[in-house]
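For this depiction, one protein chain was excluded, whereas all remaining protein chains were kept in their positions.
What follows is subunit A.
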Amino acid sequence: MSNTVNVAGLSFTLANPTTTRKFGPRIGSAVFRRPNGAELTIETPGMLASSSRGVIPHLSRDHHNLTKAIRWVHIPFETFLEHSPPVPTLQAGKNPLHTFLGFLPSQHILSMSIRDPHDGKGMPSNGNAHVCASSLRGVRKISPSTWRSHVGACQPDIAIALSDTPFTDPPYSQKRLTKSIERSVQWLADILQPVEEPALRPNIFVHMSGATSIPARRAFSESLTEILHGREADSVKPFRCLDEGVSGYTFNLVPLRLSLDASIRPVPEDQHDIPPTIDSRDPLPTRNTRHADQIIPLLQASLISLPTSKTRLINSARSPHEILLFIQNIGVDLFDAHWAQRAADIGIALDFRFPVTEHARGKASTKLGKEIPTNGKRNIGHNLYHNDYTLDFTSLGGDSFVGSYDDRANMATQDICLCAACSPAIPRTRIAHGNDPNEASSIIPEEAPPRYRPPYTRAYVHHLLHTHEMTAHSLLVMHNISVLDAFFAGVRRVVAEKGEQEFIEEVKVFESTYDGNLAVFDEARVMWRNVEMARGKGRLAREKAKQEESTLGTAVEL
């Protein structure tokens, strides 16, 4: 086996593998072993961070390394198609994608898909042998073999096989769905074809095709487990069926939601050519929760014929409420953090816990949601644009967490938010520049415990938001990702320690405690827009593209 191969082998274990049930809350761990012996474990249910142009929006490299909640980052590759060959494919050395983007093989799992799973904008139809991807220089056609070669050059830990997801106007005809499934199966087979160095191939996840048609979704899944013969079998040796080469199943909710919207809203004949509006592809939560109920049967249709032993990943869930539904009713293992990161763009500091703490139970938010009623429930976060926070010197998630500086009363670990906003640590080292003061050498030794400062306050971030200081979003992203990570830790604890029935009870308590309509997000979005628009004069046209709601990291003018 070659030493240059550093793709991590994935083994996924469920805590209770003997369960014969297909659906229901489950906990497990995905262990990635690198050839050098390093091991990275993702406990499930868990999360992955979303990226834009290869970075986690608003975070410098020191910040993404510092944020321990960031263990898995998903990289949409399409922005790199601006150059041919794509620049990351030219990166020399081990772990090319990690190296190019500045993620640590010892700390970060990287997955890679051709398209941004959150982007639902209208696109030209895919062909029999290409997917249409979006780059700043226009639409790029990418063939399965090109994708295979990019994946081979970048060596992500996980690659998502190409799939034919239509982004032309829904609804789709049965003929279109059949074609979509055939292509997706073919393209999965392509990336699974035998390679000289099997360890060079990353773990393959497959997107579950079939749009909103239950028969189509079933048909796609069944074709994965179908035993292949003859030439077809040879083309994916040593796998007997495609599913044997697959490590995980992904579900992109954005195209599903677009289809669901289209199916209930008859499109006038003359508007058929109009691409979806910004609003309809907005991945932010809206006060519309019907989607989850419709999506669950679709996902179950995909999974019913497949083994339960593989990871299930959802992109673009909209809220913790939705996430809980998918965990409870399906047993989804992984969720992206897109909505929580996007919340940081619009000035929201998340402040919620699962299971709901005694303190939070039954209490409505004292602040906020004033403009929009929350039915007497608590908000899951604070719209820090709101003037109520001008003099609020508590920490960002102060209703649910303390910072490490305040940890005097021996709080349990789950009570502490370790993000750099709630638990800012005094740097262990300072760069020496020449004839520095003696005092500057009083750095903290590596073996000594970290020393913390008081948390950044809501008042400070409120000020930074209103003065357009980018630091606001850096602090909010680190915090929100950490709160979401703590939420998943809470879910795992309840399922592991108390079992399914208690978990379902806790979900009910969560739903009755926290506003699932996310009214506070609507309020923040309006204020964010007003503050940004008051300032947005003279913005470059190119930056305007980034202002679209569906794009992560758009809050701030450079």
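We adopt the following convention: contacts are C-beta pairs under 8 Å (C-beta built on N, C-alpha and C of every residue); 3 or more make two chains touch, one makes a residue touch a chain; residues count from 1.
Quick note on the criterion: contacts and distances are computed from a predicted model.
S.K.: There's a gap in the complex where one chain should be. From "Queuine tRNA-ribosyltransferase catalytic subunit 1", "Distal membrane-arm assembly complex protein 2", "quinol--cytochrome-c reductase" or "Actin-related protein 6", what does UniProt name that chain?
M.R.: Options "Queuine tRNA-ribosyltransferase catalytic subunit 1", "Distal membrane-arm assembly complex protein 2", "quinol--cytochrome-c reductase" or "Actin-related protein 6" considered; the missing chain's recorded name is "Queuine tRNA-ribosyltransferase catalytic subunit 1".
S.K.: Have a look at A:Lys68, A:His83 or A:Lys237 and name the one touching the chain we're not showing.
M.R.: Considering all chains, including the one not shown, the answer is A:His83.
S.K.: From the listed residues A:Leu10, A:Ile56, A:Leu228 or A:Val507, report the one that touches the chain absent from this view.
M.R.: Selected residue, touching the omitted chain: A:Ile56.
S.K.: Looking at the whole complex, which of A:Ile227, A:Ala412 or A:Ile431 touches the chain that is not displayed?
M.R.: That would be A:Ile431, which touches the missing chain.
S.K.: Tell me which of A:Glu469, A:Glu511 or A:Glu532 is the one touching the absent chain.
M.R.: With A:Glu469, A:Glu511 or A:Glu532 as choices, the missing chain is touched by A:Glu469.
S.K.: With the missing chain put back, which residues of subunit A would touch it? List them for me.
M.R.: Residues 52-63, 79-80, 82-83, 87, 90-92, 99-102, 390-391, 393, 420, 424-427, 429-440, 453-454, 456-457, 459-460, 462-464, 466-467, 469-471, 473-475, 540, 542-543, 546, 553, 556, 558 of subunit A touch the chain absent from view.
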